[in-house]
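First the structure, then my questions, so here it is.
A single protein chain has been omitted; all remaining protein chains appear in their positions.
Each chain gets a letter, A and B, in the order it is written, and its residues are counted from 1.
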Amino acid sequence: MFQLQEIVDRLGGDLLGEPALAVARVATLEQAGEGDLAFLANRKYVAQARACAATALIVSPDAVEQMSGRSLIVTPDPYLYFARVAQLFSPPPAVQPGVHRLAAVACAVPGSVQVGPGASIEEGVELGEDVVIGPNCHVGRGTRIGRGTRLAANVTIYHDCVIGEDCILHAGVVIGADGFGFARERSGAWVKIPQVGRVLIGNDVEIGANTTIDRGALDDTVIGDGVKLDNLIQIAHNVRIGDHTIMAGCAGVAGSAQIGARCMIGGQAGISGHLNIADDVVVSAWTLVAKSIPKAGVYTSNLPLQTHGDWVRNFSHLRHLDALAKRVRHLEQQNNDGPKDRDPG
Amino acid sequence: MFQLQEIVDRLGGDLLGEPALAVARVATLEQAGEGDLAFLANRKYVAQARACAATALIVSPDAVEQMSGRSLIVTPDPYLYFARVAQLFSPPPAVQPGVHRLAAVACAVPGSVQVGPGASIEEGVELGEDVVIGPNCHVGRGTRIGRGTRLAANVTIYHDCVIGEDCILHAGVVIGADGFGFARERSGAWVKIPQVGRVLIGNDVEIGANTTIDRGALDDTVIGDGVKLDNLIQIAHNVRIGDHTIMAGCAGVAGSAQIGARCMIGGQAGISGHLNIADDVVVSAWTLVAKSIPKAGVYTSNLPLQTHGDWVRNFSHLRHLDALAKRVRHLEQQNNDGPKDRDPG
Partner (left out) sequence: MFQLQEIVDRLGGDLLGEPALAVARVATLEQAGEGDLAFLANRKYVAQARACAATALIVSPDAVEQMSGRSLIVTPDPYLYFARVAQLFSPPPAVQPGVHRLAAVACAVPGSVQVGPGASIEEGVELGEDVVIGPNCHVGRGTRIGRGTRLAANVTIYHDCVIGEDCILHAGVVIGADGFGFARERSGAWVKIPQVGRVLIGNDVEIGANTTIDRGALDDTVIGDGVKLDNLIQIAHNVRIGDHTIMAGCAGVAGSAQIGARCMIGGQAGISGHLNIADDVVVSAWTLVAKSIPKAGVYTSNLPLQTHGDWVRNFSHLRHLDALAKRVRHLEQQNNDGPKDRDPG
C-alpha cells in the first residue's frame, strides 16, 4: 500500500487529487477497481479511463482536462511511470542468502549469495554480492557473475564466461555452449573447430527462458548493457549486440552478425551471419535480414495472410514472376512499337 | 497380449473373425507381422492391408467387403481406435510413490506422489494424488499441480501457477517465466514491468520438450483443457488458448493473442500479439498471422520452394512488384485510350 503522495515523492510526477489516497496495486483500465492505480497510455482510451473504477490514474498532461474530478498522477510518459510504480509494488523477492545442502559448490561464495538445491558451481567461479543461483543451475569453471544477477532454475553457464550485474537469466537459458563451427573433409565429414572464445554479457541484461547464446570460436560473443532477449532465441558464436537492443521470442542470429544499439528485432526474425545492422534499426516480426542494414529505419519482409484458397490462387504465380515480368515487358514493346507490329494485316 | 474379444469388450467396435486370437502390439501395415494388430485408416492402402501379415486389422465399415478372410475389428474411425488400443498396450509407467532422498521438498506431498532425484519443490506447493515430479524439476512456491499430472525431467514451473489434472509436461518445459514487458526511457534503456500474472493450464494438456509459457503481466496466461503443444513453442504473456487447440513445433504466439478452441496451428507458424483467432481455425505451417481471423477456415502464407536459380530469377521481382503493377495499369490505360495515344504519328 502506498499513498499517492509517497509515490510521487519517490518517482516524481505531479499529483492532482488527494495525497493521502492509498493504492495497493497497478491495474489496466479494464481490470482496475477500488484501491488500484490505473494508467492511460493512449489517448484513444480516454472514455474508458473516465469510466474506470480505479482509485487514481496515471495520465499525461494533455489528458488532464478530460479527466476532471479524478485523482491523477501527471507525467509525460504514463506507461514508463506505470512500469516504475509496478516495480515499487512488486519488487523482486528478497535474496535468501546461503548455500543449499544439496548444492555442489567448488568456489568461494559471498555471504549475501543464494545458491539453490541441486546447483553446481565449479572451481574458479567468481560470484558478486547478492547473486542468486537458482535450483539445478550449473556454472562452469572460471565464469564470473556480477553483483545482483539472478539465475532462475535449470540455467547452464559454461566455463570462462562473464555475466554483468543485475542481470536476470530465466529458466533453461544456456550461455557459452560451443559455437557451431566445423571444417569439411572431402569425404563430407565435419571436423569440429574448438570454440575457445567466451560469452561476455553486460549489465542489466534480461534473457528469456530456454534462450541460447553460444561462445565465440576464437574471439568472444558480446551482449551489451541493457539488452533484453525474449524466450527461445538463438545467438550464434561471435555475434555482437549493442546496448539496449531488444529481441522478441524465437528470433535467431547467425554467426558473427553485428547488431547495433537500441535496435528492436521482432519475433521469429532471422539475421544472417557476418553482416552489420546499424543502431536504431527496427526489424519486423518474421523478417529475414540477409544483408547488412547501414541505416536506421523499419525493415520488413513477411507475407500477408490469406485464406488457403486465395493463397493457392495468388502464390502459384510466385514461381512464374520472371515470366510474368517478361510478358509485361513484351507488351510494352508491342505498344511502343505501335499497332503495325501487332496488326500486320 | 490381448484377445480380440477383450479389446472389443473394452473399446467397442464389431469383431469379425476369431475372438480368441491374441495380439501383442499395434503396428503399421508395413511393419505388422504375426501377433500384431494393424489399422487401415486410409482407403488407398486397401491392397497393402489385404497383403499385410498382421494377425488382425482395424478397419472402417466400408472396407470390410474388400478384407474378406481377415480377422477384423470394425469401427467408424480406425485411427482413433488404433490410438485407444495403443494406449491399452502401452499404458504410462506406474507411478512409483515416494520422495527421493536427493530431492528438496518444502511442502506436503501426498503418499501417492513420486518426486525424483534432484527435484526441488518450494513452500506452499499443492500436489494432487498420483502426481509425478521428474528428476531435477523445480516447482516454485504456491503453485498447484492437479491429480495425475506428470513432469518429465528438468521441467521448471515458477511460483503461483496452476496446472490441471492429467497433464504431461515434457523435459525442459518452462512455465511461468516473466513475460517480456518493458517500458522505454528516452535514453533508449528499458524499464522492466514486473510480471505479476500467473499461468493457468487446464486438464489433459500435453506440453512438448523445451516449450515455454510465460506468466501474465497483470492478468493471467490461460491454456484451455485438452490443448496439445509440441516442442520448442513460445507462448507469450497473457495469451489465451481455447480448449483442444493443437500447435506444432517451433510455433510462436506473441503477447495477449487469443486463440479459439479446436484450432490447429502449423509448425513454425507465428501469431502476432493482441489479435483474435476464431474457433476451428487452421493455420498452415510456416505462416504468419498478423491480423485477427474472425472466421473458421484454413489460412496460409508461405512460399513455394524453388531451386536457387529459379528463386533468384523470380524473387528479384518481388522488390519491384509495385512498379510491375503500375506498368500493367499503364498498359491498360494505353489500350483503353485506343491506338491514337500510342501511335501519335
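The rule is simple: contacts are C-beta pairs under 8 Å (C-beta built on N, C-alpha and C of every residue); 3 or more make two chains touch, one makes a residue touch a chain.
What you are looking at is a predicted structure, and each value in this text was computed from that prediction instead of being measured.
Touching the chain that is not shown, out of A:L102, A:A152, A:I201 or A:V227: A:L102 (per the contact rule at the top). In the complete complex, the hidden chain is touched by one of B:V125, B:C250 or B:I265, namely B:C250.
Residues of chain B that touch the chain left out of the display are 25-28, 31, 77, 79-80, 82-84, 86-87, 89-91, 100, 102, 116-118, 134-136, 152-154, 168, 170-172, 204, 206, 208-210, 226, 228, 230-232, 243-244, 246, 248-250, 261-262, 267-268, 285-286, 302-308, 311-312, 315-316, 318-322, 324-325, 328, 331-332, 335-336, 338-340. Contact between chain A and the unshown chain involves residues 102, 104, 118, 120, 136, 138, 154, 156, 158, 172, 174, 177-178, 180, 182-185, 187-194, 196, 210, 212, 214, 218-219, 232, 234, 236, 250, 252, 254, 268, 270, 272, 282, 284, 287-291, 293, 297-304, 306, 310, 313-318, 324, 327-328, 331, 334-335, 339, 342-343, 345.
Following the convention adopted for this analysis, only the chains that are shown with their structure count from here on.
Between the CA-based centres of chain A and chain B the separation comes to 25 Å, rounded to the whole angstrom.
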